[in-house]
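A single protein chain has been omitted; all remaining protein chains appear in their positions.
Chain naming follows the written order as A and B, and within any one chain the residues start at number 1.
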Amino acid sequence: MSSQSPTLLDSLSPTAERQEALRARLSEVDRSMRTPGTFFVVAAVLWLMVGTLFALLTAIKFTNPSFLGHTEIFTFGRVRSAHLNSVIYGWATNAGFAVGLWIMARLCRTRVRHTRILMAGAVFWNLGVIGGIIGILKGDMVAVEWLEMPGYVTPLLAISFALIGVWAIIAFRWRQTDHVYVSQWYILAAFFWLPWLYTTAQILLVFEPAKGVVQSLTNWWFAHNVLGLWLTPLGLGTAYYLIPKVLGRPIYSYYLSVYGFWTLALFYNWAGVHHLIGGPVPAWVISAGTVASVMMVIPVVVVAVNHHMTVVGLHRQGWRSPTIRFIVFGAINYTIVSLIGSAMALRDVNLSTHFTDFTVGHAHHGLYAFYTMIMFGGMYYMLPRLLNREWPSAFLIKTHFWMTALGILLMVNVLQICGWIVGEMMNQVTQDGTVAYTFQQIVEFRVPWHWLRSVSGFMITIGHFAFFINVVWMLFRPSKADQPSQPTLLTRPTAEANA
Amino acid sequence: MTLLEYLGVAVIFATLFFFGGAFALYWAKKNNQFNNLEEGSRVIFDEEEPEGQQTDFFPGER
Partner (left out) sequence: MRSLPLLFLGIFFTLAFSWTGIVLVSNVQLRDLDPATSTLVNDVQEPISGVTYDKNGAEMMGNNMSGDVVHPQVKSGSALRGQEVYEQMGCLYCHSQQVRRAGYGSDIARGWGQRQSVARDYVLEDRVMLGTMRTGPDLANVGLRYDANWQFQHLYNPKITSPYSIMPPYGFLFEKQKISDVTGPSDDAITLPGDWALDEGYELVPTQRARDLVAYLLSLRQDYELPEAKFEQ
C-alpha cells in the first residue's frame, strides 16, 4: 500500500501506470467516501425539505389563490419553479451524486483519490442552486421549464459539475477491476450526457436564444432528457447494483441488462418532443418523438423482467430490508410510469392528457415514485456503511416508507384521474360546434381534486419528516452508545445464519 | 433538394448505420467481448458482502 497519495497530475496523466493491484475492500472504499458521501446526503435531505415546503405552499395556493398573494416573491409562478428546481437540482441531483458516485467507487474497487476536488464541486454546486432559487424568487427567472435558474448561476453550476465529473473519471480510470459492471455504464453515461444537454440548452435558450419554436424543441429535448438520461440512468444503475447486492443473488440476466442499456440510450433521447404534440412545430419531429417513445417499451420491459426475476422467490426476505422495500417499489413504478409515458405519446391519448394534471401526475410518478424512492433505498444502504453506524429507528423508516409510498400513489392517481376527466371535458364538442363544458365548469370540477392532492402531499411530508429526523439522529447520536461496535448491517453472518 | 434526393441521402446513411452496427457486433464477438458475459454479474460481491447472503435488514430486526 503506497503511503503518499498521488497528485492530481499523476491521476490525470494518460501514461501513468496503474498502481500495483490494490483492490480495496468494500469497507475501505466506504471509508474513503465518508466525507463527500455524507455531505451529498445531508445536502440532498435539506433540499428535500426545502422542496417539500415549496410544494406545500404551491398546493395551498391551488385551493386558496390569495394565500401569500400580496408578496411578490411568493407568487404562484415563482414558488412552483422554486419547488421544481430545488427538487431536481437540489434533492434529486445531490442524491444521485451521493449514491451514484458511491456505487461507482465501490465498483471500481479503489480507495478514492482527490476527495477535495469532489468536495469543492459539491459545495459550489449547492451554492449555485441556492443562488438559483433565490434568483427565481426575486424575479430573475428564465421562463423555460426546467431551466428557470438565472443565467448568472449557471456557469457556476457547470464548473461544479465538471469538478464532480472529473473526479468520477479519475475514479474510473484507476479502477482495480477488469469488468465494467452495468451500473458503471449507466452512471458513466449519465455523467457524460448531462453536461452535453445542459450546455446545449443553456446556449440555445439562455445566452443566445434560438429562433422561434426551435426554443421549444430544444427545451423539451433537454427537460425530458434530464429525467431520461440523467436521473433515470442513476436510478437504474442504483437498482442494478443494490437489488442483487442486498439479496446476495446476481442479476437474473446480465445479457438483458446490457441490452436494456443500449436500447434506453438509443430511444430515450428522442422522446422529449412528445410534449409538443399538436403544437406549432414540424410534424416529422413529433412523429420521430412518438416512435421513440413507443420504442421505449423495449428497455422498460427488459429492465422489468430482469429485476422481477432477480427478486422472485426472495420477496419475504427482501421485505425485511428497508433498501429493498424502497427500491422494489421504485422499480415497479419505473415500469408502470414508463408504459404510461409511452401511451401518452400516442396522438389520441395525448389529446386528453396534454395540458392537464395528467402530465403533472406523470412527472411526479417518474421523479418520485420511481427515482426518489430508489434514492431513499440507496441512502438506507449507504449511510450506515459510510458512518459505521446503525439507523436509529426502524419505526421511523417504516413511517417513511408507508407515508411516502401511499402518499405518492394517492397523488399520482388523483392527478391522473382528474387530468383525464378534465381532458375529456375540454375536448368535448357538441353537434352544433360549441363546447360541451365551459372553462368555468372545468375549473370548478378540479377543486375537490386539488384538496385530495393536498392530502397526498401532506402524507408525503410526514414521511419526509420521519426520514429527516432519522438522518439527523443518526448523524448526531454518540457513536458508541448502546450499539455494537459495528453496524448490524455490516456484521459478518453469525454461525446460526450460516448453517 | 427534392424529396427523391432526400430519400437517396437517407438510404445511404441508413445503409452506413446498418453495416456499421453489424460490423461493431461482429468485431465485439470476434474480440471475445461476449465471452463469460454472465460472469460480470458477480463482480459486485466480495468476502465482506458475499453472494448468497442478504446484507440489509431493519435495525434490530435481523
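In this section, a residue touches a chain if its C-beta (ideal position, glycine included) is under 8 Å from a C-beta of that chain, and two chains touch if they have at least 3 such contacts.
For clarity, every value in this text was computed on a predicted model and none was experimentally measured.
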- Task: Give the residue, chosen from A:24, A:149 or A:189, that touches the chain omitted from the document.
- Result: A:189
- Query: Which listed residue (A:275, A:307, A:385 or A:400) would be found touching the missing chain in the intact complex?
  - Reply: A:275
- Cross-chain touch to the chain not pictured, restricted to A:124, A:355 or A:420, is A:355
- Message: Please output the residues of subunit A touching the missing chain, sorted low to high.
- Response: 61-63, 65-66, 69-72, 75-78, 80-81, 139-145, 178-180, 185, 188-189, 192-193, 196-197, 200, 204, 209-218, 221, 229, 258, 262, 265-266, 269-270, 272-273, 275-276, 278-282, 285, 288-289, 292, 347, 351, 354-356, 359-360, 426-429, 433-435, 439-440, 443-444, 446-447, 450
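Quick note on the criterion: only the chains that are shown with their structure count from here on.
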- With chain centres defined as C-alpha means, what is the inter-centre distance between subunit A and subunit B in Å? 23
- Interfacial residue positions of subunit A with respect to subunit B in the complex: 25-27, 107, 177, 179-182, 241, 244-251, 253-255, 257-258, 317-318, 320-324, 380-381, 390-394, 397-398, 488-490, 493
- Message: Please output the residues of subunit B touching subunit A within their complex, sorted ascending.
- Response: 37-62
